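Here the complex is missing a single protein chain, while all its other protein chains stay put.
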Amino acid sequence: MNDILSGTLVRLSAVDPDEFSKAFAVWQRDSEFMRLMDSNAARLGSQKDSQKSLEKELEEQQLHQHGFTIRTLAEDKLIGDIGLYVVNWSGRDAFVGLGIGERDSWGKGYGTDAMNLILRYAFMEVNLRRVTLTVFEYNPRAIRSYEKAGFRHEGRLRKLLHRDGKRYDELFMGVLRDEWMELTQ
Amino acid sequence: MFGIATQLFEGQDIRFGPIDYDKDPEIEAKWTHNAEFMRLYAVEPARPISAAVVKKQYEKLEKRMEEEKNFYHFMIRAKADDHLIGKAEIQRIEWTNSNGQIRLGIGLADDRCKGYGTEAMKLLLRFAFAELNLFRMSADVPEYNEGAMALLKKFGFVEEVRRRQALERDGRRWDLLVFGLLKDEWQSQASA
Partner (left out) sequence: MRDLFRGELVRLTAEEPELRAKQEARWARDTEFHRLADSDAAQLYSDKKIKEWIEKNFEDGFKPDRYPFSIRTLDDDKLIGFLGLWLNLIHSEVWLGIGIGEREYWGKGYGTDAVKLCLRYAFMELGAQRVSLGVHEYNPRAFRAYEKAGFRLEGRTRKDIMREGTRTDSLWMGILREEWMQLQNGGQP
């Protein structure tokens, strides 16, 4: 059975509370990263707080959460994280969240590779039928990457985000298992 | 058959051992990153975990063994250099019905064709029948796990139930097979 955790540029690996919270504490200081990833106000948190909540999350091993760290294949460097959050088992749908904290790793195809891996995992291992994501209108790089991965535009929450005195839309995108299987054939 | 002088946990090239909290978490964490192994060993989605989390799982495991008293977990170690090869379990023991379920996994593909599985199965079954005094053992196997099916058949397990399309993986459904072995069946092939 094929190795579903390895891609062409990156691999999906375990979230180690200690290692990840240390890395995230650094990434959090990059407010551009935070504003691209999170709709809540960017904030700074201690590594300890982050580690505590991660440890608790991992201990509970929830069935609806499938989170991974992203590591480069070339250098085994931790560059970000990606995860599925099942919200509706009847509909077999999950939200996917992706964040590449290492700036030097932006624009190199790592995000797209990680997204391809998580979609394969979602459809071939968790047996979901669709995956949803939200992305901010001011993040064109991510939008293009998601389109390439097979996501289609499904709608937008108008003027949801309020940053730098302007209002922006939050876009909803989705991909169905059937579409994805055809795409990757 | 066997007298009490026979060692329950010593095989030829392998032995059963307890958890080694210093050495084992790293190794088992690596196995969880190997989707091939995880998909053979478990029907839950393959989930890579860190050594720290493995350690916590070990603690929970030992606590459960102590409290619930209906399962046994063994680590499989190579006798030559003591390295961790895999794990073996007897679970879901129903004492009033004298039955239980076995589970066996060899972490690395390279370790899988060396006869370790056969030796481990021998120890596991002897423990189940001659020490726990169970009457029958079952094993659940997805139809795609030919290695496991071959090992079970070698020991005389009989395919008893075909749970049709019970699993989904890689975009299709698979049957889950239930195998069973009774004490007298084990006794006759063990002495052979």
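Note that the chains are named A and B in the order they appear, and that numbering of residues resets to 1 at the start of each chain.
Here is the rule we use: a residue touches a chain if its C-beta (ideal position, glycine included) is under 8 Å from a C-beta of that chain, and two chains touch if they have at least 3 such contacts.
From a predicted model like this one, the values you see are computed outputs, not experimental measurements.
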Worksheet, complete the sentence: Visible partners of the omitted chain are A, B
Response to the item:
The listed residue (B:Pro25, B:Pro45, B:Gly86 or B:Gly107) that touches the chain absent from the view is B:Pro45
Discussion item. Need a quick check: the contact residues on chain A for the chain that isn't drawn.
Written reply: 63-64, 89-92, 126-127
Worksheet item: So which bits of chain B touch the chain we can't see?
Response: 43-45, 94, 96-99, 135-136, 138, 158-168, 173, 178, 180, 182
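Heads up, the rule we're going with is that only the chains that are shown with their structure count from here on.
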Response to the item:
Rounded to the nearest Å, the gap between Cα centres of chain A and chain B is 35
Response to the item:
The chain B residues in contact with chain A across the complex are 29, 32-36, 39-40, 45-53, 56, 144, 168-171
Discussion item. Quick check on the complex: what are the chain A residues that touch chain B?
Written reply: 1-6, 11-19, 58-59, 61, 66, 68, 121, 123-127, 177, 181
